[in-house]
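Let me begin by handing over the structure; questions about it come next.
Rest of the complex left out; these chains stay put.
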């Protein structure tokens, strides 16, 4: 990632406790303060502050020209962001819900992802596409898709999914500094979880985090599945099993080094992701681990993912979503000799 | 060809005070029709009130109220024959119910039980559609198929002012005009897309001005005047049925309440603006008109109120009944032709459920 040294004016001196939504809001404000090429636009991001209030106060503080509402058209939002990036600006656009980013798919895949490459680096796309993703919020159809696999499979995109307020802040600041386009996935159901946020903490994109130490098996998670992995590890400990948790944080680029070292240290792995599992990010993780850690593995890599069905209606979503029991069931199948 | 342009001012037959405005282009509906329309307005308003209450009580996951827009939905349904098709959005539950779908079934999506709660073929109503403007293309394809099959079906597709900014709106109107299919596009311009005002959706004089760009007629109508809506839509549907092709109708109305219960409209609009529109309420104006014309007396009002209350009760009872949807439903309908991977996954879930039942014992 390219680094800029400027530190935002409005940044609180030290760490404060914020919700993830608050941390993202602060990151946007600090980035806009630090670099006036940064602008925010999309549907309802202006005076309303976004349907999740993530852009709250940005228009009031930075003015209509820095944070504004657009006509209701996602291809238009992303396509004009491409043009703005061509003209030297750094657009941070919001797709209101994951499924409502699909109208922009052609602009994302054929232009945002490819422009830097097709111009041999002459025309980079320092765009950030913010997408509130995944479910667990009782949302009706089209409001809870986990669409990360579409983006991760697309060369040229960088894809990030934070699981904590601190990572949300630090990774979004990085994403905005990044010369490449970044799809920034915000786990809806974690928007209101609180945590300490120190704006001074810099976290490079592409590095996973050991969220919990453990020796018996490794749980690999990202975004919404990290809290589930941590909870499962806590329960397992009571049952006398020590589970390590890796929080990927960045899906592209992917941190083979950290994941491989983790899995080799335990010899067992379970990949946890909310999206339908077939041909997904979880498939890639499982395939990579299986290939790269072959001789270390005591048991096949298990996947605990969403089922390969359209996202469930609110009253059925608890059956669909990976949960602690399902994770522990998978762990139990890891051919324990005991 | 400029006759494809809409009028300078929206068609209006009964004004905000309930006074009749003569119009040389459009005839007012019969008093019988108006009385029946009034009845529907009262019912529609009651449904909105009831659903707002149910969402507060947590019986509905979310409710996008059409309070103040009921006239558009009633006129839309009134313009169609039984064999015709309606393509509604998430805000058109009232229209769906007026079309004959049981209130409880119409609310399944918003209750959170399942994605769509009714069989579209029972009453020729497409599923409520959330991805904006996408249903317009479905309506066009449906109508195109009807032409190819030699069936005399008209499709009426609804969308909002915000949805007109989507690419699918453009492609739908263009396909409809190029293939000259029997579709009526009804845009409920309620001046807001959640918090975004109409001025951010278009710089044109009106949304109906888009029609000429597709080679179809466009018309603007007072969206709170049931009489005007009925007449304008009647003409549009007749044109479609007689092979005259599609029409774009823009109804000027107002979203009197927040986007949904989850929205807080005080963040982005003045109460005074809302108040201005309360004075143009479709229900009060029609009541004023009918009362002034001595077509509506206390007993009639009571009868209608009772009918509305009965529907509200049905809705309330249905939604208060606790339902426990079967998890099997998650897998059953994804493929009609079966899928071994899904069978394996369902087995996994079934095993979990059985174990948890055992634990429960």
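Going by the order they are written in, the chains are A and B; count residues from 1 in each one.
Here is the rule we go by: contacts are C-beta pairs under 8 Å (C-beta built on N, C-alpha and C of every residue); 3 or more make two chains touch, one makes a residue touch a chain.
All figures in this text were calculated on a predicted structure; none of them were measured in a lab.
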Composition by chain label (entire complex, not just displayed copies): A x2, B x2
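One rule holds for everything that comes next: only the chains that are shown with their structure count from here on.
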Interchain centroid distance [CA atoms averaged], chain A/chain B, Å: 36
Chain B-facing residues of chain A, complex: 43-44, 46-49, 51, 69-73, 75-76, 99-100, 102-103, 138-143, 278, 307-310, 312-316, 319-320, 325-326, 329
Chain B residues within the chain A interface of the complex: 61-62, 109-115, 130-132, 162-163, 165-168, 193-196, 200-202, 262-263, 267-268, 323-325, 327, 329-331, 334, 339, 341-342, 345, 349, 352, 356
